[in-house]
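Shown here: the complex without one of its protein chains, the others still in place.
Labels run A and B following the written order; every chain starts at residue 1.
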Amino acid sequence: MPHARLVSLALVLPLFAFVGVTFVAPLASLLSKSAYETRIHDVIPETMDVLAAWDGQDLPPEAAFAAIAKELPSARANRTLLRLSGAANRLQSGMRSLITRTAQRVPRTEFAGTWRETLAEIDEDWADVQTWIIIESAAAKFTLRHYLQALDLEAQPDGSIKARPQQERVYMPLLWRTLLVSLSVTLLCFLIGYPIAMLIADAPPRRRNLLLLLVLIPFWTSLLVRTTAWIVLLQRQGVINDFLVTLGFLRDDTRLEMIYNMTGTFVAMTHVLLPFMVLPLYSVMRSIPQNQLRASASLGATPIQGFVRVYFPQTLPGIGAGALLVFILAIGYYITPALVGGSSGQLIANMIAYHVQTSLNWGLAAALSSILLVAVIVLYLLFNRLVGIDRMRLG
Amino acid sequence: MECGPAGLYYSTIYAYNRKYMGEQTPSSIEDFFDLDKFPGRRGMRRVPFANLEFALIADGVPIDEVYATLDTADGIDRAFAKLDTIKDDVVWWEAGAQPPQMLADGEVLMSTAYNGRIFNAQILEAQPFVIVWDGQLLSLGGPLAIVAGTPRIEAALAFVRFANRPQSLANISKYISYSPTRLSAETLVGTHLETGIDMHPHMPASAENMRRALKSDWRWWSEHRDELNERFSAWLAR
Partner (left out) sequence: MSKTYDGEHWIVEGLDLTVQRGEFLTLLGPSGSGKTTCLMMLAGFEAPTRGDIRIAEQSVQGIAADKRGIGVVFQNYALFPHMTVGGNLSFPLEVRGMDKSKRRSRVQQALSLVRMSGFEERLPQALSGGQQQRVAIARALVFEPELVLMDEPLGALDRRLREELQFEIRRIHRELGVTIVYVTHDQQEAMVMSDRVAVFSQGRIEQIASPEVLYEEPTRSFVARFIGENNLVKGEISHVKRGVCTVQVEGGSMTAAHLGDLAPGDRTLVAVRPERIQLRPQTGAYANEFIAKVEDVTFLGDHLRVRFNLFGHAQFIAKLPNIVGHGALLPGDEVRLGWAALDCRALNFEDT
């Protein structure tokens, strides 16, 4: 029935449009920045045209010097120079001032016969091949350098790629730590959330509503407020330490370090994400008839056997849903680790936020996001193979 | 940015809470790095800025050689090596409001901070905080920018001129202990508007507080910030 189909299409169209405009398009455009970016190239298009034919061995031809001597001052006038100088400086410290100074001085410097000599007069670095390699690399439209950086790799002058020295690796250790923290938080949420969900599912209706409310109230509270509340509780002069000192379990100088380290990250993240585990579990447990356990007992199974072989397997879809939700949320967390994580509690998302908001290195942020996205997709597929997404119950 | 008018001088100093400090009190930047003399946690901002400078001064680099030292790979290694000695005891902060809070709670024994934040806590909340001016890092702050292509460029420029008059600059010190950036404004500094206390002892650029001070080199940082942030992140993650 084409008419009915047309109507249903018209009904979902606003949703598709909404998702497309607010989600898919920005995401795609940001992710594309990880490898393709024209904003920097367009600062010095003529120079890049000349450099396209350059072999990178010796200094580029006079035409390149002439082009850049023309384009740098006009970029300064257009206020687009920062794009180039910033990107080049990320590749090598010092490039920012070289480019800025050159753009300022070219009009004021006496022409010395060739542009090559004129620029070398402003700064001798222009006579260095390395400077030109960096300019070409910084302004290239298509580049994999963000991915190399995100994977802690670096290109050698001979074109080969190798891992950066141990003490300079930033992102891969962070990615591993993020995965490890997310998995641990998921496990903690499961260990804590499972008995809670069971308790709620088994409770009589009135108590069940109360318990559900207790799970949901923190859920409705601002994330920042909840995280800050943990600081009040866990810090050295906080409620828990004070309590233990008052009771005499601790001395004033042996107060527990429960925050600004991994412990803080685990506690706060587990608390924040717990409802995402409890709710799917609860909904699955509610759907298991009470007589399942009675049946297993009547067949001679002890309560433990009944739980392990009859009850637990039937809650697997809820565990799957809860674990996936918690894990995916945990892997992108950054407010909580930033506030209570201390130096060891930073996660990859904090790095992405830093490059988006502070360093403005969007290419690198996009590359890191892409890697994170790929990691999540791989884990999701793995999960689908093991548990089966169609068996999942979100509640 | 090539140049621009800065509205004030602020200082990155370190401070402690008298309530949690013993008989012996710290008085130099070396003390901040001395865990034997002053065991306890330290608060530091989670960026390389200021921390590298403090580390080098505490490691014995003369004030006027700090940036020259940082310009060399060995100098940076040296700064990180000094930071390594206290790393396990550092609580990292990100927002300027955190250090006074952590000091008040006794969460850290001493913390680097913006001097104005500590001043507010001392004066307005009567916290027994003490600023150690030794080795302070004096920096330019509060620059003004005009959005390119604005149709009201004249009004914007008029405001910039107004904001940079000596009296305007000096007026800031009626509210918070940040120094004016023009010498002609120095003599106009007076008392705190709300409490009436004399602001001179609290000003970061006063001669008394500048006895051993380093002026931060923003040109050097604009060149090296990206590189050092990455190095700092890698160092933190280890």
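As a working rule, contacts are C-beta pairs under 8 Å (C-beta built on N, C-alpha and C of every residue); 3 or more make two chains touch, one makes a residue touch a chain.
Everything numeric here is computed off the predicted structure, so don't read it as measured data.
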Can you list the shown chains that the omitted chain is in contact with? A
From the list A:Arg79, A:Lys141, A:Arg207 or A:Arg309, which touches the chain that is not on show? A:Arg309
Hidden-chain contact residue, picked from the options A:Gln130, A:Gln292 or A:Thr358: A:Gln292
Residue by residue, what part of chain A touches the chain that was omitted? 289, 291-292, 294-303, 305-306, 309-310, 313-314
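In this section, only the chains that are shown with their structure count from here on.
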State, to the nearest whole Å, the distance from the C-alpha centre of chain A to the C-alpha centre of chain B. 31
Quick one: which bits of chain A touch chain B in the complex? Just the residue numbers, please. 79, 89-90, 93-94, 96-97, 100, 104, 167-170, 173-174, 177, 235-238, 260, 338, 342-344, 346, 351, 354, 359, 361
Within the complex, which stretch of chain B touches chain A? 2, 41, 46, 87, 90-92, 94, 105-107, 148, 219, 222-227, 229-231, 233-238
